[in-house]
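First the structure, then my questions, so here it is.
Heads up, one of the protein chains got dropped from this complex, but the rest are sitting where they should.
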Amino acid sequence: MNANVRYALAAAGVALLVAVPWVPLPLPPFFSEPLRAPGTLNLLALCFVFGSLALSYDLIFGFAGLLSFGHALYFAAGVYTAAIALTRWHWTLPQALIFTLALSIVLPALVGAVCLRVRDIQFAMVTLAFAQAGSILIMQNPFGLTGGEEGLALGVNALPGFLVGVANTRNLYWIALGVLALTCAIGWWSVNSAPGRVWQAIRENERRVAVIGLNPYFYKLGAFVVSSFLASMAGTVYLLIEGSASPDVTTANFTLALLVMVVLGGVGTLWGAVLGGIVYEYLDFRLVVLANASQLQSLPSYLRIPLSEPLFILGVLFIVLVLFVPGGLAGAVRRLNAAIHVSSGSH
Amino acid sequence: MSTVALLLLTGLGLGGLYFLIASGLSLIWGLMRVLNFAHGALFTVAAYVAWQLTLPWQTGNAAVAWLAGLVIAIVAGGVCAFLLEVFLIRPLYARPIGQILVTVGVALAAVALIEGIFGSDPKQMIVPAWMSASTHVFGADIPNTRLLIASIALLVLAALLFFLRGTRYGLVVRAGVENRAMVEALGIDVDRAFTLVFVIGGMAAGLAGFLAGTYFGYIDPARGTSMLIFAFIVVVIGGLGSVTGSAIAAVVVAVVQQFLNFYAAPGIGDFSVVILLAAALLVRPRLTEAG
Partner (left out) sequence: MLEVRDLRVRIGQSQILHGLSFDVPSGGITGLLGRNGVGKSTTLRGILGLVTRSGEIGFAGAAIGTLRTYEIVRRGIAYVPEDRDVFSSLSVEENLQLAERPGNALRYDLVYELFPEMKARGKQRAGTLSGGQQQMLAISRALLNAGNRLLLVDEPTKGLSPLVVRDVVDALKRASEVVTILLVEQNLSVAHKLARDAIVLDQGRVGYVGTVDALMSDPALARHHLGLRPAGSGR
C-alpha cells in the first residue's frame, strides 16, 4: 500500500472518529446505545486513554526493550497529581495541568535514573518495587491527600463547566481522542528520530551500542521519561473522564494488565499497542455487560462464571497469544498481509 | 519487653509464611530462570480448593477438617504446578520472556476465576480451638497459630535442605542453579529436575496459602498477589536459588515489617521492606547466588 494512500486512509479515519459524537448510528452488538450517546462516548474515550497508555508502554518495552513492571506508577501519578491539585489545593485546571506536566517529567527522571542502573530482570523487579512503594504510599493517605482506599473524588467546582455533566461527554471524548493523536504523534516521531533508533539498537544489543561510543544509560533514561510522561498524560485524561482517582490504578495487577494490552496488540508496533489498549478496555467493559445479558444467564454455571469474568477471558486470551501468536494482533495482521501478497502474486 | 517478644514471635510466624512461598519461587527462579508470577495463583487456588472441600466438616470436627485441608492444599498446589509447568512453561523454554508472560496470564486468569466462583469477599477459616488460644512466652501472649506456622516452616526448611544436600535430585538442582547447560552435558535430563522443582514449589505455595488462611483467619482472592510481592523481596534479598538464604531473609523481612508497622506507623513497615527490595537490587552486583 503506497504511502499516500495510507495517509489518506488515516486522515479519513481520524475525520470519522472526530465526527462520531454526531452520528446517531447504533452498532449492536458492539455498543448498547447509538454512537453519539454519552454511554458509548464514555467507553470510547476510555478506550482511547488505554490506547495511549498502551502505546506509551510499547515505547519502553517494545522499542527500547526495557521490561518494566512499574509503568502503572506514572499513569497513577498523572491521575493523583491532578486530582490533588484540583481538589485538595483548589487550583485551576491550567495550573493543575502544568504542575502535573512538570511532575510527569521530574518523577520518571528521578526514578528512572535509579532503576536504570541495573538491567533485565533486576530492572523489572526494581520498577515493580517502586510501583509498589507508590501504591502503598497512596493507600496510606499521607496528610489526607490521596484519600487512601476510598480514593479521591473531584470536587464539585474543581473542573470548568465544559468538562462536567453528561451532555459534555462529547468534549471528554474529543479530549481523549486528541490526547491519543498527540501520543501517537509523539510516539511515532520519537521512534523515527535518531534517539529512537538508538533505543531499538539498545534493544537488540546494548553492548554494541556502548562500543560505538554512545552511552546507553542516557538513551534508556530518555525512553523511560518520554514513555512515562505519555502515561501520565493519559492518566490525567482518565481522571477527567472518571471524575475521581481510585487506588485501583496503582495495583500490580494494573501494570500486568498493561503488559497484556501491549502483547495483545503486538509488541514493537505502535499501532498494534494502541489497538491492544483499545480492545482490552473494550472487552473489559463489554464483557461484564454481556455476562449479565439474558442469553448468558441461561448457560450452565461452569461456562457462565468464567465467561463473566473479563480478566479470566483476557488472561486466557493472553496465554493463547503468547503460546501461539507471539506477534499479537499486529503480527497476525502482518502475516495475513503477507499471505495475501503471496497468493495474489504481487511479490 | 513483652511487646518485643510478641513482635518477634509473630514475626517468626509471618516469616514462616514468607519462607514457604519464597522458597519455591527461589528454586524455580534460580534453576529455571523463570520469574513465576503464577506462584501467587498457586497459593490462592490451593487455599480455596482446600477450603471448599473441607467445608462440610468445618462445623463438625475442626481439627480433622484443618488437617485434611492442609494435605489437600499441598496436593492441589503440587498438581496445579505440574500442569502449569508441563503445558505452559515447558513449551516456551526457548522464549524466557514468553515464560514470564504466560505466568502473568495465569495469575490474572486464575484469580479472576476464583473471584467469579467464590466472590471477592473473604471466607472465614475455621481452626481447631487450641489454635485460637495463645501461649504465654517471654511475658507475651502469642497466638498459637503463629507458633504452629513457624514450626511447620522450620520442618519444611529441614526437609528441603535434606532434599538438596542428601539426594541425587537435590544435587542435580544445586548444580543446575549454577550451570544447567553443563548439567545437561553430563547426560542428565534437566527437564525432569525442572518439573520436580516446580512441583515442590507449588506444594510449598499451596501449604503457604492454607496456612495464611489460618494466620489471618480468612482467605480471599487478593492475598496471593500481595504475598507474592513480599516473596519477591525475600528471594532477592536471600539470593536466587538459596533455600537457607530465603529462610533468613524471610525472618528478617517479616520482623522488620512487624516492628516498623508497630513502632512507626501501620504501613511504614510494608513501605520499608519494598524500599529494602529496591536497595538490594541496586546494590547486588549479580542477582544469582547459589548455595
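Letters are used for the chains, namely A and B, taken in the order the chains are written, and counting of residues starts over at 1 for each.
Basically, contacts are C-beta pairs under 8 Å (C-beta built on N, C-alpha and C of every residue); 3 or more make two chains touch, one makes a residue touch a chain.
On a predicted model such as this, the values are computed, not experimentally measured, just so you know.
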{"item": "Partner chains on view for the chain not depicted", "value": "B"}
{"item": "Residue in contact with the excluded chain [from B:1, B:186 or B:283]", "value": "B:186"}
{"item": "Chain B residues touching the omitted chain (full complex)", "value": "168, 171-172, 174-175, 178-179, 181-190, 290-291"}
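Keep this in mind: only the chains that are shown with their structure count from here on.
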{"item": "For chain A paired with chain B, centre-to-centre distance based on mean C-alpha positions, whole Å", "value": "32"}
{"item": "List of chain B residues in touch with chain A within their complex", "value": "35, 37, 88, 91-92, 95, 97-98, 100-102, 104-113, 115-117, 225, 229, 232-233, 236, 265, 267, 270-271, 274-275, 277-278, 281-282, 284, 287"}
{"item": "Chain B-touching residues of chain A, taken from the complex the two chains share", "value": "67, 114, 117-118, 121-122, 124-126, 128-130, 132-133, 136-137, 139-140, 252-253, 256-257, 259-260, 263, 305-306, 308-312, 314-316, 318-319, 322-323, 326"}
